[in-house]
Each structure stands twice: as C-alpha cells, then as structure tokens.
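For this depiction, one protein chain was excluded, whereas all remaining protein chains were kept in their positions.
So, subunit A:
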Amino acid sequence: MVSLLCCGPKMAACGLVLSAWGVVMLVLLGIFFNVHSAVLIEDVPFTEEDFKGGPERIYRLYEQVSYNCFIAAGLYALLGGFSLFQSRLNKRKEYMVR
C-alpha cells in the first residue's frame, strides 16, 4: 500500500496553523460581510449600476462575497483536517522507528 505520508512534520504544522488562522479569519470576514459592514465597502466588487435603486443590490453583493468567504473557510477546514492527519502519521512514524 502506498504511503499516505506526503508532508514532513514542519509542513504539516505550518498547514495546521495556516488553516486555523484561515478558518477563524474567513468566518469572521464572512459574518462581517453578511452584516453589510460599511468599513468593507471597498472590498465589495461593485460597479456604477449597482448604486441605482436603493441599497438592495449592494446588499446582495455583500452577501455573495460573504458566501464566498464561508466556502473558503470550509475549504480551509478540510485543509486543516488533512494537515492534522499528516501530523498524526508523522508522530506515529516517529514512534515506530524507535
């Protein structure tokens, strides 16, 4: 059976840290986009037409971006799980060599 271990211990740890940070930050960003925070207006990809006819279109844009953030957070959670799995394999390999 081909070895499932593809990352070393340091890369697995980096992946874990990055994923944890990614999940937390992207979830928070998603929540803030969902609440239509004014501070994040520059990050919403609006065009000139979106400003006509009330704030509804801008709000829909906000929500779209927030769903993207949640998707990315979910992908980072998967990446985190994979990194955790790799680090467990590394630990097991370390014990078995001795």
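Just so it is clear, a residue touches a chain if its C-beta (ideal position, glycine included) is under 8 Å from a C-beta of that chain, and two chains touch if they have at least 3 such contacts; residues count from 1.
Rule of thumb we're sticking to: contacts and distances are computed from a predicted model.
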Record-based protein name (UniProt) of the chain missing from this complex, from "V-type proton ATPase subunit a", "AP complex subunit sigma", "Protein transport protein Sec24C" or "Translation initiation factor eIF2B subunit gamma": "V-type proton ATPase subunit a"
Contact with the hidden chain (one of A:7, A:58 or A:72): A:72
In subunit A, positions touching the absent partner: 18, 21-22, 25-26, 37-45, 61, 64-65, 67-72, 75-76, 79
